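With one protein chain withheld, the remaining protein chains of the complex are depicted in position.
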Amino acid sequence: MRRSLFIQGPISVAFISAQIRKHQFKTDIGANQIFLGQVRADQTTNGLVTGIEYTAYEQMALDIMEEIRASLFEKYPIRCIHVYHSLGLVKPGGCSLFIYVSAAHSEAAFFACQELLSKVKKQLPIWGKEVMDKQQYQWKVNTMTESV
Amino acid sequence: MRRSLFIQGPISVAFISAQIRKHQFKTDIGANQIFLGQVRADQTTNGLVTGIEYTAYEQMALDIMEEIRASLFEKYPIRCIHVYHSLGLVKPGGCSLFIYVSAAHSEAAFFACQELLSKVKKQLPIWGKEVMDKQQYQWKVNTMTESV
Amino acid sequence: MKAEVEVLFFGLLSEITRETSIRIWDVADTNSVENIVINRYPALRNYNYLIALDKQLINENRLLVSEHTIAFMPPFSGG
Partner (left out) sequence: MKAEVEVLFFGLLSEITRETSIRIWDVADTNSVENIVINRYPALRNYNYLIALDKQLINENRLLVSEHTIAFMPPFSGG
């Protein structure tokens, strides 16, 4: 089992492209569903977000990720699952979460990707600290009502 | 309104990367949902698929695409929609459909992308001819039960 | 005034007709066009097709007034 999950800093477009290119050698794949989470320059009551600093309980996150992966492979006819999450500072526009699900058909890739994103946000011990202009910060909150 | 939709031959990873990179300049985007449809080397009763040759009623497809685009912008809080479809021959592993939906939040991007893919398959006048080894071919059929 | 119509055939249908487009003159409505086309290419009866009048799918007869484009299309299979 692959145990890579975290990437220091933003996830580069070159890295994402390389993953897409790799999957083109697998001729039993018909659908690639990709989610890229990107840091927004939100205006908050504490100021403008100038970046998110991510930390994680890495060993626990890797274990949980293996459980999530196994449960999705059991539930959906999919070919592969890849998840990468940034650690450290990611500035607005930067990619902090890269999810890739491939399958023969689009339905499986879609629903698996949706469930995967929801689980990554709800179950992985990762925290984002929104860094503001004027040297302030606030801890990011994932709203509980989000279905994905 | 942008009127590009068709690309001759497979959609390159370089083209896809360039689109991803462009969106990183938009700091009000938090979620990028990408679908890449890829030609499979399926084994059929007529032989092994060695490629799909796409044709389209281009002017009609462009009109319908504008209607789909407008309906999705009305229904979902999304920032942008991009759709590219191949014309001509695409070999197994090659990308023939590239869908990109961006939004502030992931729910909107997800559901809009799903609906968009379904509409592209059901409403755009595009036809795929599966080319087989042994010089044969058969016309591709999109099953009606597919929800996406 | 009766209409002049460009008839287009796509995908599998263009292999049946061995044409991608033909012209038909002096037709009053889309049903007439369909009858003329089916009479010229009887094998089309064996296939499912959709009809678009001026790039819009139609499900019933439409009157034709001047110049039109009518497309005969197999079920779509993009993606």
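Quick notes on this structure:
Letters A, B and C mark the chains as written, and numbering starts fresh at 1 in each.
Basically, a contact is a pair of C-beta atoms (placed from the backbone, for glycine too) under 8 Å apart; a residue touches a chain by one contact, two chains touch by 3 or more.
Model, not experiment: these values are computed from the prediction.
Within the full complex, the chain left out of the display contacts the shown chains A. Checked against the hidden chain, the listed residues A:Gly37, A:Gly51 or A:Gly93 yield one contact partner: A:Gly37.
Within the complete assembly, A:Val120 is the residue of A:Leu72, A:Leu89, A:Ala103 or A:Val120 that touches the hidden chain.
For chain A, the list of residues touching the undisplayed chain reads 37, 54-57, 59-60, 63, 85, 96-97, 117, 120-129, 139-142.
The rule we apply is simple: only the chains that are shown with their structure count from here on.
Separating the CA-averaged centres of chain A and chain B is a span of 23 Å.
Distance between chain B and chain C, defined via averaged C-alpha coordinates, is recorded as 27 Å.
The mean-CA centres of chain A and chain C are about 49 angstrom from one another, to the nearest whole unit. Among the residues of chain B, those in touch with two or more other chains are 37, 117. Shared interface positions of chain C, defined as residues touching 2 or more other chains, are 79.
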